[in-house]
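Below you'll find the structure, written out as structure tokens, and then a few comments.
Only a single protein chain was left out; the remaining protein chains are all shown in position.
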Amino acid sequence: METDQLVTLMEHCGFGARRLSVAANIYEEMLSGEYTKFFTLAGAMVPAGMRNVVSGLIRKGYIDVLVTTGANLVHDIIECFSHHMMGDPEISDADLRDEGMSRIYDVYVGDDDFIKFEELLQNILPEGPGPFTGTEFLRILGSQLEDSKSILRSAFDCDVPVFCPALSDSMIGLQAWLRRQSGKLSVDAFGDLDELVEICYGTKRAGIMMIGGGVPKNFALQSMLVTPNSFDLAIQITTDHPEPGGLSGATLSEAVSWGKISPDAKQVTVYGDATINLPLLVSATLTRLEKKRAGSRSGQ
Amino acid sequence: METDQLVTLMEHCGFGARRLSVAANIYEEMLSGEYTKFFTLAGAMVPAGMRNVVSGLIRKGYIDVLVTTGANLVHDIIECFSHHMMGDPEISDADLRDEGMSRIYDVYVGDDDFIKFEELLQNILPEGPGPFTGTEFLRILGSQLEDSKSILRSAFDCDVPVFCPALSDSMIGLQAWLRRQSGKLSVDAFGDLDELVEICYGTKRAGIMMIGGGVPKNFALQSMLVTPNSFDLAIQITTDHPEPGGLSGATLSEAVSWGKISPDAKQVTVYGDATINLPLLVSATLTRLEKKRAGSRSGQ
Amino acid sequence: METDQLVTLMEHCGFGARRLSVAANIYEEMLSGEYTKFFTLAGAMVPAGMRNVVSGLIRKGYIDVLVTTGANLVHDIIECFSHHMMGDPEISDADLRDEGMSRIYDVYVGDDDFIKFEELLQNILPEGPGPFTGTEFLRILGSQLEDSKSILRSAFDCDVPVFCPALSDSMIGLQAWLRRQSGKLSVDAFGDLDELVEICYGTKRAGIMMIGGGVPKNFALQSMLVTPNSFDLAIQITTDHPEPGGLSGATLSEAVSWGKISPDAKQVTVYGDATINLPLLVSATLTRLEKKRAGSRSGQ
Partner (left out) sequence: METDQLVTLMEHCGFGARRLSVAANIYEEMLSGEYTKFFTLAGAMVPAGMRNVVSGLIRKGYIDVLVTTGANLVHDIIECFSHHMMGDPEISDADLRDEGMSRIYDVYVGDDDFIKFEELLQNILPEGPGPFTGTEFLRILGSQLEDSKSILRSAFDCDVPVFCPALSDSMIGLQAWLRRQSGKLSVDAFGDLDELVEICYGTKRAGIMMIGGGVPKNFALQSMLVTPNSFDLAIQITTDHPEPGGLSGATLSEAVSWGKISPDAKQVTVYGDATINLPLLVSATLTRLEKKRAGSRSGQ
């Protein structure tokens, strides 16, 4: 059975299955229509193996604006020269420390990889003093990475801006701080907002796919607040729930009250682990698009 | 992309994706080896559309012992003559009451279906006074259902015992109570344990697939306590977490301390919505088994 | 600061705090008014230390009907002669097995306690062959326990029926099975429903406090279905969420669509760990009731 068939069958189910099938319908419309496509990425998705899914979407033209966390970019850079190790979540973390291993649930990163990361980063940090905008800063990093599977490199190649509003909250930030001990290097904390607002103003119709919540979700959604526009299509995949009240688990309906998402928007939340649901959703949607194209080509 | 390919790719991921791929490996071993195959089903899985998945597994010989809730059996019987309606979880429940609709999250059942259910059940309840064992009682019901997709009918056809330890906690229980106002009908609350213990004693190797927790999970796991055996393969799909301490979210490792699961068992928990993960897991596993068989047939 | 002051302050908060303060208001009304008071208990609440809270409520006359799981009753009996041990949730369960320890998250029970439990139970199991109703069966057990803190003993002393719809799903069930190898002993699976329905018919106004979901929640709520009545006050404390669709996490509003809870009912769900929220809620509510009584006595 193909993934798109499975997801289509889920239309007649309840609970999460129905939500996933609705998400596939919305994502198909988003990717095949004239939408400005936002994609937000929170949670340790790159260590968990979602890097190729995201960079693949960028290279296929399915992401116009990426908003993510510093950690995902750090691990994107590490994957340029090494691979995250598959580990065990139930283990002595004190022993891991002794062995020079840092754990991200069931994924390990060795100290040697962080050392290589630091060397690489010191080589590719912008020469000039700045102030750079965040997206400029990340374009400079991406332009110097040589791995075509890299998210940052793919974004550079495809001219997709990468927003990382909490850049200092990452090892990239710590390395920038280190560089500043011996030279000038600055990023303007509000510098990105011009580019983002311009995109939001310019969009006719906007769609957004949100993986996890956090700063990426809020930053992308709030960007519409200073424009007359709002999102017309919205999908989120999250393990958070609405009841604790935080934005990460907030319903997309709540965003309607703020004017971030249109009252007429098609929107759905898939509650579940994005490492399962994102690949399944992307695989099903891309297969549908390919079948459609094959259908058009053969004159159907 | 086929579902088994997707799940196989997940072996190299972290978090939920890795768990799902491990589950597929364990399930493949369970279904292709000489295991007594337990299957437990909690949560409103039949209203959510999982009926065909379960009855399909029974008819393929992939379930030897089924433990479930009364509610799933009630809705299995309703599906023999009607279909659950797809609804909306955000709606006025007072209005639904006025319209004669009962809601199960985003699935509705009409009062007329419950009336038909009651009529049907009064026709198929055992004539004799009993006491029946629970599995006998359910075999009698199953034998009179005419829908080959029914879980109870499939179990009857394939001689699979269906255990429902909390039978009175369902509309089947309420209908039995109603019958008792005019005649005798009883089920022996401990009557099933002979059959269950015999199965557990007789098993050489045992595997278990658990959907949700609750009574079905506990009943199946505890059955091993009075035997020298324990489960050798175990998978659970659940939205519960270990930290609140309840059995539904307990790790399978915890069951090792009780002697319910072997210390050497292969076991994994997939945290997530079973309406997505069960069909994906079953589809991937069955496709693998078919490919293996096709491979054997063609001499590979 | 006293617990009732803290909970009263939470009226002006959002999220869980507001829910807890609403729960205290509803519980105060339930305990001080003419309500038939249902209490359902799922999850390993007795091993976690909630035994005294529950038996205390029974002895104060604040529980009229108790619905619970077999496991909670097993551990209630064990506490009559021993204490659960405080353990560590992150430990080798294989080692625990070797040491004869069974783990319930961070609570341990030793094999010797289970042996004592078995001996005690064989002594207090009903002599006669039955069939007993479940509540009769549990009254007989409770009458022979000598610990005034015991839930079963307190219920016996206060003539509170204890319903345990899945009695066979527990070590009590396994011990009954063992007894049946040498003598007759049976419980009528539907035997309790007469008593329960009679209570539900007889109630003028009904209130329910639900700890966790599972069979206890469903059994108590469905009992109203065969009567013209429904619950007027309802509180649930749960770590489950509505989105996975199972009954355990279902909103109380959903129960309105079924007619289990009145459309005009005061109801609230507190999402969170019952080992924290139940004692806090009970402490705050009882303190309020005491202050009220003290106020009346002093003529205010």
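When the chains are written out, they are named A, B and C in that same order, and each has its own residue count from 1.
Keep this in mind: a contact is a pair of C-beta atoms (placed from the backbone, for glycine too) under 8 Å apart; a residue touches a chain by one contact, two chains touch by 3 or more.
The model shown is predicted, which means the values in this text are computed figures rather than measured ones.
Trainee: Which of these touches the unseen chain: A:Ser32, A:Ser82, A:Gln144 or A:Ser168?
Mentor: That would be A:Ser168, which touches the missing chain.
Trainee: In the complete complex, the non-displayed chain touches which residues of subunit B?
Mentor: 14-16, 90, 241, 243-245, 271
Trainee: Name, in rising order, the residues on subunit C that touch the hidden chain in the full complex.
Mentor: 1-3, 6, 9-10, 12-18, 20, 44, 47-50, 84, 86, 90, 104-107, 253, 271-273, 275-277, 279-280, 283, 287
Trainee: Please identify, in ascending order, the residues of subunit A that touch the omitted chain?
Mentor: Residues of subunit A in touch with the missing chain: 42-44, 47-48, 69, 71, 89, 93-94, 96-97, 101-107, 131, 134, 165-171, 173-174, 176-178, 180, 185-194, 197, 212, 214-215, 218-219, 222, 225-226, 239-248, 250, 253-259, 263, 273-275.
Note that in this section only the chains that are shown with their structure count from here on.
Trainee: Sort the chain pairs by how many C-beta pairs are in contact and tell me the top one.
Mentor: By number of C-beta pairs in contact, the leading chain pair is B-C.
Trainee: Report the chain whose CA-based centre is farthest from the CA-based centre of subunit C.
Mentor: Between subunit C and the rest, the longest centre separation is with A.
Trainee: Taking each chain's centre as the mean position of its Cα atoms, how many Å separate subunit A from subunit B?
Mentor: That pair's centroid distance is 37 Å.
Trainee: List the centre-to-centre spacing of subunit A and subunit C in whole Å, with centres computed as mean CA coordinates.
Mentor: 45
Trainee: Using CA atom averages as chain centres, what separation in Å is found between subunit B and subunit C?
Mentor: 26
Trainee: Check each residue of subunit C and list the ones that touch at least two other chains.
Mentor: In subunit C, 241, 243-245 touch at least two other chains.
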